[in-house]
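Here the complex is missing a single protein chain, while all its other protein chains stay put.
Going by the order they are written in, the chains are A and B; count residues from 1 in each one.
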Amino acid sequence: MTFYNLLSSIFSYIFTLIIYLFIFGVIRLIYLDVKKMSRFDDERVNVSGLETASLKTIQSRSHAENELKKRYMIYGQATVGRNKSCDVVLREKYISGEHIRIWYEKGEWYLEDLGSRNGTYINGQRIRNTVLLDAQDEIAVGELHFLFEL
Amino acid sequence: MARFKGLNYRRPAYLLILMNLFGFGLLFVKNSYDTKMLYVGAGLLGLFLILYTIIVLCRMGDKFIALMACMLITIGVLLLCRIDLSFGIRQIVWVAVGGIAFFVAYLVYYHIRFWDRMWMVYVILGTGLFLATLIFGKTINGARNWIAVGNVTVQPSELTKILYIMFLACYYSKAWDKPLGRITPKWGTLMVTYLFIGFLVLQRDWGTILVLFAIYIFMTYVYEKNYGFLLMNIAAALVVAFLGYRFLYHIQVRVSTWLNPWEDISNTGYQITQSLFAIASGNYFGRGLGNGSPGYIPEVHSDFIFAAVCEEMGVFGGAAIILLFFLIAYRCFKIAILAKDAYDKAVCFGLTLMFAVQTFIIVGGVIKLIPLTGITLPFVSYGGTSIVVNFVSLGIIQAISAKEERHGGEKGGR
Partner (left out) sequence: MADKQEKGYSQKKRMLHILVVVCLMFLSLITYLLYFNMFEAKEVAGNPYNKRQWEDERFVKRGNIYDRDGELLAETVVNGDSRTRRYPKGNLYSHVIGYYSRVYGKSQLEMAYDKELLGQGDITLSFQELRSGYNLNLTIDHDLQQYAYQQLGGRKGAVVALEPQTGKVLAMVSCPDFAPEAAALEKNWNTIVEREDAPLLARATQGLYAPGSTYKIATAAAAYDTGRIAETFEDTGTFTQGGMKVDNYGKKAYGEIGLKRGFELSSNFVFCTLGYELGPDKVKETAEKFGVNKEIPFDISVSRSKIQYKKIEKEDAALVSIGQGQLLMTPLHVAMMGASVANGGKMMRPYLVDTVTTVSGVKLSATKPDVLYQSMTEDCAAYLDDLMQGVVKNGTGSGARISGVTVAGKTGTAENETNKDHAWFVGYAPAEAPSIAVAVLLEYDGGAGGSNAAPIARRVMQKYLNSMR
């Protein structure tokens, strides 16, 4: 057995490892991509007739930990919070598991704070009960600011 | 968390670079420190970086397919350099040409919008290529499917696969719905299919026949509402296959060597048994790059490269290649399913099937799962035409994916 044979035998394991890590990495990325896509897919479902609105992200002074979307769509109703089960997931500082809920009812949009720790502000005012939303209202949760658009 | 996300995102790309560094470094040592090997490695890596960067920066649709294709090319070129450095160098030149072809195909397909109205062009071009092969062609390894252009030999049947798929898509996207004389498009496609297959029989290119026919059958299954036409086609294929088996000695030999290659190891079973010896000697992790003896396997640089991969990188390495092809096929399926435009959908679906079926046929043949029919393993095998055509297919798929991504919410690109 020459030196090269030994070296190469060792590398055969390294290559196998690299290739499978690569495959694993690609699968992971595809998985993340598909997850993103499936949310994207929902956007099309809205043709089905649900009332839509959106939360437009306002670039604020605060640095978001994760990249924020430019716009979050709301179909009929949505919960916003840190939990994965929320319709709009915001993994940021000062945001509770289930922070707020926005829903459409009889021609109007409503917002309710779900008992968040750090509260919710609409146009700079902290809210306690369910409130009626108007287009162009500024909603602040944690350090994030959104514009409510119809 | 946020900081690492960026790094994670590009991790497969890093692993690809690492694979190249280690692989060519190892071959550098093997070839008694021949610096040519480093240039080859650096050249390949450079090509990948340019390709991948452009895809990501120009938002050219799916990022993963090209990445996985790069990994396959890496494995292929490593093996080729190890078998014969001159093969490796030529392959890299082809990869460069293929890369250019990739972007050209991408741009042309993306911007031209009347592909679905040109079915006649595809048929004429395809037939022309076949006729040219029959007249000017030369026979290599029993298949008369090569044309020499200057000192480069090209394999027109590779190109006809794409033409055929684009032709089929014309019909299945309903763009071609007017009968030509008394021939309805449905029967027209059938006739063209058998015309092409007939030419391929004359060339003894069994592998391509299988690929074309499998594409046709699968497309029929997806697009024809009732099963009658499909069943009729399958029945016809079975009859033809049976007749071929009865009367063509070639096919008989292939089947009998598949059933028992050990009977005549030194003659008809030579190729397949040498391939099986190589795979069996590799075990799970392989004997190590450069430790095996791929020289014993005939046609190791093209059709049988999978056996060499199994010997030197092990069964796990071989399974990884199959997995990579599966992931590519999966991504392409996704693009096909999401595509808005009916023509794009059909083309993408056809090209996906081409990759998948071709991989299955040659890998299955090399490991003796199915009878052996010579065809290249996309991206891994040596071969100019094969590499360029596969890159062109990839470019088209990429264009379809980019259309989808950019105009996703709108009414489609066209």
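By our rule, a residue touches a chain if its C-beta (ideal position, glycine included) is under 8 Å from a C-beta of that chain, and two chains touch if they have at least 3 such contacts.
Please read these numbers as outputs of a predicted model, since none were measured by experiment.
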item	value
Residue touching the undisplayed chain, where the options are B:165, B:210 or B:276	B:276
Option touching the unshown chain, where B:127, B:268 or B:293 are the choices	B:293
Full-complex contact with the absent chain, from B:79, B:315 or B:351	B:315
Identified contact with the non-displayed chain, of B:146, B:349 or B:379	B:349
Interface with the unshown chain - residue positions in subunit B	218, 221-223, 225, 262, 265-266, 273, 276-277, 279-281, 283-284, 292-293, 296, 310, 315, 318-319, 322-323, 325-326, 329-330, 333, 336-337, 349, 353, 356, 359-360, 363-364, 367-369
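Methods note: only the chains that are shown with their structure count from here on.
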item	value
Length of the line joining the C-alpha centres of subunit A and subunit B, rounded to whole Å	39
Parts of subunit B lying in touch with subunit A, wherever the complex brings them together	1-2, 5, 9, 11-12, 15-16, 18-19, 22-23, 26, 29-30, 64, 67-68, 71, 75, 285-291, 312-314, 316-317, 320, 323-324, 327, 330-331, 334, 408-409
Footprint of subunit B on subunit A - complex, ascending	4-5, 7-16, 18-23, 25-27, 29-30, 33-34, 40, 43-44, 65-67
